[in-house]
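Sharing a structure with you now.
The complex is shown incomplete by one protein chain, all other protein chains being positioned as in the whole.
As written, the chains take the letters A and B, and residue 1 is the first residue of each chain.
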Amino acid sequence: MAYPKTLGESLRAHGVSRRGFLKFCAATASMMALPPTMTSAIAAALEQARRPSVIWLSFQECTGCTESLTRSHSPTVEDLILDVISLDYHHTLQAASGEAAEHAREEAMRENFGHYLVVVDGSLPGPDANPGYSTIAGISNYQMLMETLEGAAAVVAVGTCAAFGGLPKADPNPTGAVAVQALAGDKPVINVPGCPPVPMVITGVLAQYLTFGKLPEMDRYNRPLAFFGQSIHDRCYRRPFYDKGLFAQTFDDEGARAGWCLYRLGCKGPSTYNACATMRWNAGTSWPVEAGHPCLGCSEPKFWDAGGFYDALSVPPGNTGGTLLAAGVSGAIIGGAAAALAKRRQKGDEAQRQPVKIDELEQKL
Amino acid sequence: MIDPMDFLLWTKGPMFDWAIAIFALGMMARLVEIFMLGRKPNYAEPRGSEWGPGFRTILTRSVADAGTFQRAPFNVVIGMIWHIGFFIALLLFIPHIELIYSVLGIRWPGLPNPAVDAVTAITILAMIGALIHRLRNPVMRHISTFEDYLVWTVTFLPLMTGYIAYHRLIDPYPLALGLHILAAEIFLIVLPFTKLTHIFTVFIARWYNGAIFGRKGVAS
Partner (left out) sequence: MTALPGIPVFVQPGCGPGEWGNALPVLHEIRHALARLAESGESRVIDLNAMPFGPGDEERLLALLGQGEIEARLNALGVTEIRETAVPGVWLVDHRNAEGERLVLHIEINTVPDILRTQAPDLRDAVATLDARLAAGTSEFPPRPDS
């Protein structure tokens, strides 16, 4: 149920001072990867913003994205839930269960038809797959998604599973999993991939949508450019080592301890677009590369099937050595056969050769 | 619009297998054919050995003789520059070393990335110079065939796309990298069916030359 008050009114009613509101806006600007000069614009926008209803659907997921969200510090998830959005349905975070929970969802949809935000985490079996792989409250994920999408203003697909299919969709995709955007039709979709996404990116995207009421600028995969516009490689603090050609060869060797580039250990940073290198994890504590582990490329489509996590980006995922050997042997056989045929024909020609003497030639001519 | 990630995974996956297969099959067929057809038996009595001079000639012919250099200095110099540059970019760049290690199981130390980058830039310029020379020099223009321009193109493209990918001049990166890998695959596929086989046959030819002279007892 959306509250009729604006966010500004609601915050003041909660006893938040002007300075406190500015602090909240400064933190929100930082979270949305906007420059600090935007704080006043955000303050003005949030003053007028209304609290929309948010319905969170969880499908074939590991709950890591919700875990990530609840680790978000800025603002705290409680702030986000209570003051900015009205989270009317969420399996893990809601108190209700069973019929009461489904009733809450249906009521929220009815009351806010056309205006509520749908957040999805987890992929779902597609319309052609066996719906029994994932059901909630007795109906298939697909049916629940289609029902809920009818009156949605926009869809936010949180996590690589919802955005691209993720782990369920990895080879051989036994459940027939598909990404949310494959089913959303012409509903606006914002993809927030990552396995899980950086916590502050989730709340940053939600805050951005709720502050400005429109979709952010997005790349070809419908990911907000503010967080997914730069590659890890371009913002990595170890980049100077890549540029100098100083690489760690194995885990815990001299180069690894000196903090050198992890390209040879399989870092997918160059082809991965995410905010890990700048926003980092656990409120800016660290991130995989800083901890010495190569980037998995977890915010990119098909990253589970994109080659070994510990194979360098230039290494093909298949068994190329075997192909080379097999093709080489076949080539040798073919070449040998061709040469043998040529030799036999040559021998045959020699056997049939009819020597000619000069006298015979002169007689002919 | 093609999904860049799908494109990259296709070039690294099935397309790479195809390219390697065609390359290996074609090249092995040619080489086995060459060796099996062999040479005509030479019934003259040998005056010297074949093997020493054969191998020595492989090395000595790497330097152009004085006459060739006088007649075509540009070709010799530019040719040397871009060939050496090509080998450095291909064999001493760490991501390539990782690739070769994953396929063949052997690896060696590489050069720092900026060094390879500079060499690549020089190689690209040298290749462009070579093409311009081929187009403008009347003799070269006259004797050049479609195959000459084809092999120039399939050799130039991996260098150019590699440079572009390294400097991330095309967005997003998976597209840039995919184009480079595809260019290299085209090179591999075209190789066994064109004069690019000289990569392997030049050494065989040099050996034969040295062997012939050596058998005759002539210094080569």
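By our rule, a residue touches a chain if its C-beta (ideal position, glycine included) is under 8 Å from a C-beta of that chain, and two chains touch if they have at least 3 such contacts.
Computed from a predicted structure; not experimentally measured.
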Q: In the full assembly, spell out which visible chains the left-out chain is touching.
A: A
Q | Candidates A:277, A:298, A:315 or A:332 - the one touching the absent chain | A | A:277
Q) On chain A, what residues meet the omitted chain? A) 16-20, 22-24, 26-27, 29-30, 33, 35-37, 73-76, 235-238, 252, 257, 259, 277-279, 283-284, 286, 290
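What we mean here is this: only the chains that are shown with their structure count from here on.
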Q: Can you check the complex and tell me which residues of chain B touch chain A?
A: 1, 3-6, 8-9, 12-14, 16-17, 20-33, 36-37, 94-96, 98-99, 102-105, 110-115, 168, 172-174, 177
Q) In their complex, what parts of chain A are in touch with chain B? A) 219-220, 231, 233-234, 242-247, 263-264, 270-271, 273, 300-302, 305-307, 311-318, 320-321, 323-324, 326-332, 334-336, 338-340, 342-343
